[in-house]
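Before I ask anything, here is the structure I am working with.
A protein chain is absent from this complex, but the other protein chains hold their places.
Letters are used for the chains, namely A, B and C, taken in the order the chains are written, and counting of residues starts over at 1 for each.
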Amino acid sequence: MATETAANNNKSVLWDWLTTVDHKKLAVLYLIAGALFFIKAGAMAIFMRIQLMSAENTFLSGQTFNEFITMHGTIMLFLAVTPLIFAFMNFAVPLQIGARDVAFPFVNALGFWIFFFGGLLVSLSWFFGGAPDAGWTAYVPLSSGEYADLGLDFYVLGLQISGLGTLISAINFIVTIINMRAPGMTMMRMPLFCWTGLVTSILIVFAFTPLAAGLALLMLDRIFGGQFFMPDAGGNPVLWQHIFWIFGHPEVYILVLPAFGIISEVVPAFSRKRLFGYTAMVFATLIIAFLSFMVWVHHMFTVGIGPITNSVFAIATMAIGVPTGIKIFNWLFTMWGGKITFNTAMLCASSFVPTFVLGGVTGVMLAMVPVDYLYHDTYFVVAHFHYIVVGGIALGLLAGTYYWYPKMFGHKLNEKLGQLMFWLFYIGFHLTFFIQHILGLIGMPRRVFTYLEGQGMETMNLVSSIGAFMMGAGVVVLLINIVYSAFTSERITVRDPWDARTLEWSTTTPVPEYNFAQTPQVRSLDPWFYEKVHGEGLMKPAEPMDDIHMPNGSILPLTIGLGLFVWGFGMIMLEMANPIITPWIVIGTGVIITFGSMLLHSIHEDHGYHIPLDKIKKIEKEVG
Amino acid sequence: MKGRIGLWRFLPLTALFFLLAGCGEDRLTALDPYGPQAQWILDNMILSLYVMALVIIVVFTLFFIAVVKFRRRPGDDEIPKQVEGSKVLEITWTVIPVILLAILAVPTIWGTYYMAEEAPEAAGSSGGEQENAEGEEGEDSGEEPENAEEAEEEGALVIDVTGHQFWWQFDYPDGFSAGNEVYIPTNQKVWFDLSASDVIHSFWVPALGGKIDTIPGVDNSMWLEANEPGVYKGKCAELCGPSHALMDFKVIAMEPEEYEAWEESMTGQEASGEGESSEEEAAEEEQSSGNEGSEEGDTAASEGRQVFEDQGCIGCHAVEGQGTGQGPTLSNFADREKIANVLDVNNENLEGWIRNPDDFKQGNNMPASPDMSDEDMDAIIEFLNSLSAEEDMNQ
Amino acid sequence: MSDDLSKPFSQSALSHEEILKINRERRIQITAFAFMIFLTLLAFLAVGMEMVEPGFTIPFILLLAVVQFVLQLFYFMHLKDKDHQWPNAFMMTGIVVATPAVIALVLLLGVTKY
Partner (left out) sequence: MSDSVDVSKGLPPNPEKATLEGKNKFLGFWVFLGGETIMFATFFGTFLGLREGTAGGPSAEELFSLPLVFLMTMLLLTSSLTSVLAMFSMKKNNFRNMIILTVITVLLGFGFLACEIYEFYEYVHHGGLGFTTSAFGSSFYSLVGLHGAHVTFGLFWFITLMIRYSRTGITLTNAPKFYVASLYWHFIDVVWVFIFTVVYLMSIGGA
């Protein structure tokens, strides 16, 4: 028996975090990284709202404003929400399916670090002549070498790298969910959050690959003189739009499905009722995923592709409303007849439902092609998607934060501050975005850094900005809450502070390294609830107590990420006017670090170590 | 309680439409349509709003009741009945949305084709316009499909639109151009063939209709129709660079007779009596003679023209006939409502613009001339102020 | 068990029947390969010798490609085996998603309006 016990016992805490392959610690890393990016992008939104507060304001120049919208959109979608959903997926999915870890712990860490360094690369653009400025959609020709500077190179390579990280994490989740379920945990007994996690991961696999292809084309175009998009040499700018939206539309469902999943966990937990229509929910999720690949042209109605195409895609788009509606009503009927407890998590989760519907129905309105000729690229669209991404996804993530916080960190967040945050955020949100529908209709295009006086837009923009400040205040309260609770909240020692239903609440708090001392035997949907009501109040073990096999930590994920970062930066240097070092040297260094680390990893066969039985017994005794 | 917030927010929405519709002095808002296309869009938006209102009311009512009625009282530890689901309900909320969506799908497809109507074949011959004047009237006839045939017989007006960073070029079939302001006759469909020279822009006149992108290498077309004479604001709706927000334009709709006169003064046929000739000198003379200004004004202007050429402005700005594609045509500059869409029309602003355009529109393509002498500047301004088509036709 | 993981084996646990089965399968694979070479030849000949009617060439060679594609996936890559449902599902999804994407990139570029 190779029992090299935990080798990193005597290493520093920092080293422990940098080399960790534990899904729970990676979840925390994702959470921190995502939150930082969220605050950064949110602060940009605040700056944008200050600029738009009054007509012909000169707080930001047109150029800077464009950089802000681009970075706001890009960071929010790729670097804030994506890691946040990954944080919860990383934390909850293995626990909910009764696994000790994900399928590839090493790849899990790799995914995080690649994502992180990719995000870092995008953020570096500010220090090299300005951020990308062509919108998060980066339409060519505006994003081509002829019209955009270095910022776009950072966008292209940074997203390429962070997208790679996202992709491999997604593959990891898929394999985890399919292969690592505990005995008895059939697919149709999985919590809905696992289902949406699975489906989201599948969407990532099929959507981030075309994005990678598109970004590669754009990179070839910008750095190596490719001719894909410029009409003079036979290229076509519409090509990019197709590739982008083939990715881009599934991307929005990638973000929203895990939020759906969180809602489907929180609402039953606090209504003390099982999820209404579980099977229908699962199939609705699958249908949404399938349809999401068939509707991307609805972002391109005004491109002039032709009436047949527009009609077909309009119908397909509307069709998505049906499975989504199924979900909405099932949530409503989960609450119906339940015993609802309104704490912050439930406030966020339940208010998700009406807000999301408001955003969803404007989506269906947008799908009416001829009317979209009016809405397209106006603030109406901005209002539509913020109703979903803020009123839906952000609320969902907040619900998830409040819900899983005790399990992740061993103490609850303060309720009073939580409710204050909720009301500030919620009211501020409606103030900011409701009025933007009307702004769009009275002729305010999106992505404008200013508007002229006397067009009737001043008051509404002011209201919108005030709402944004309220939201900002809400987020500040959340941050205060996190710090405050860390010092004042009492430690949680019970397994299940919410009286919830799924497996993650059946392990001890804080969750031990190995999650479950004995893999649980699952006998029903909502297995923990089932055992509490019909069983003996604890999960039945599916195996005898034994040594537990654990993977070793490794610094290589970090170095691979670093290598890619250096490599990408070298590619960007090819475009710089006077790079101090020859770009190819930098590129070479990056390639060597990357492939060197990969080689090291494959040469050094690492079978992990075993936690001996007596140690497990000791730990289990301690936490009770 | 959240339910109520949503509800009372929604009701005033419809009221707001009518409120806002009243104050449309600038004719920018889409809530106050001035043409059949915009009217169609508004009607169908309101149709969809009704459908959505239904959905929202149902959802909000259910939500509101659930939230109020099924709260857990403190100390109540009873476990509610665990309901698995309900086939009947499941089917209900699948079928009803399908029906609602079907209701929306019909006008969607109809409207898509309605707006995709192509310019009639005999396009481009402007001779037809005179007769057109009485031929087409009313918003209703605008929606009739036969209208197309009618137009076909008589030849429709097709204007080429090119989007540039950050201005619009309008080329008329009669061989003259307009920059940033496009003149159209009322009560007839006017077609636009659109493209772009640099990046993607989007052509949008909210009060008249929908928008369509102008894309380099792709030819698009759309039609618009105005019911009433007036100025309609247009905007570029696709992010196209730092001054995207300032890439406005105006559609000026005139009664057909008036339009015809304008057209003639732009081509310079009638006034000069020189037929097809668009020789620079002839057209220029004809234009300045149209000024009610005195002799001095006249000579100052022609001096100005010299300076305008010497300074190289003419390389980018045509002052008669076809535009260059480098800068907006200034043939009727004195009729502009704004200089470069951002500045009020007056001589200081004009001078400021010419000296340093980047101050007003970041990233635009006009070179600055900060060191131009004051005399030259005055002469150019004088000259630019003399370039009017409207005064010409009022004469 | 981790020490077993890097230990080679002196023998195979295959029973005699299993070996026969593998040999049979190997023969099928070689036949499939021969068939694929044949398809390839056909495609090249169709184009090179202009054997097929011009208008049909493209559909014909595309059909050949699809047949070969299926053969490769199902035989060489074992998608036909019954423990391959998940891989099968993923490949199918890939194809289902890829088809409209390719069609769109070819047809819907705005040059011709559909």
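Here, a residue touches a chain if its C-beta (ideal position, glycine included) is under 8 Å from a C-beta of that chain, and two chains touch if they have at least 3 such contacts.
For clarity, every value in this text was computed on a predicted model and none was experimentally measured.
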Neighbouring shown chains of the undisplayed chain, as defined at the top: A, C
Chain not shown: contacting residue from A:G158, A:P191 or A:G226: A:G226
From A:A33, A:I97, A:L239 or A:I560, residue that would touch the chain that is not displayed: A:L239
Contacts of chain A with the absent chain, listed as residue ranges: 103-104, 167, 171-172, 174-175, 178-180, 205-206, 208-210, 212-214, 216-217, 220-221, 224-228, 230, 232-236, 239, 242-243, 246, 519, 543, 549, 599, 602-603, 605, 607
Contact footprint on chain C, counting only the chain that is left out: 1, 4-14, 18-19, 22, 25-26, 29-30, 33, 36-37, 40, 43-44, 46-48, 50, 54, 57-58, 61-62, 64-65, 68-69, 72-73, 76-77, 83, 86-87, 90-91, 93-95, 97-99, 101-106, 109
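Just so we're on the same page, only the chains that are shown with their structure count from here on.
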Interchain centroid distance [CA atoms averaged], chain B/chain C, Å: 54
Length of the line joining the C-alpha centres of chain A and chain B, rounded to whole Å: 39
Shared-contact residues (touching 2 or more other chains) in chain C: 109-111, 113
Chain A, residues touching no fewer than two other chains: 236, 238, 303-304, 306-307
Residues of chain B defined as touching chain A within the complex: 2-3, 5-6, 9, 13, 16, 20, 23, 26, 28-31, 38, 40-41, 44-45, 48-49, 52, 55-56, 59-60, 62-63, 65-67, 70-72, 76, 78-86, 89-90, 93-94, 97-98, 101, 104-105, 107-109, 111-116, 198-200, 202, 204, 206, 209-213, 215-218, 220-221, 233, 235-246, 248, 342, 362-363
Of all residues in chain C, those that touch chain B in their complex: 109-111, 113
Chain B to chain C touching residues, read off their complex: 116, 215, 218, 220
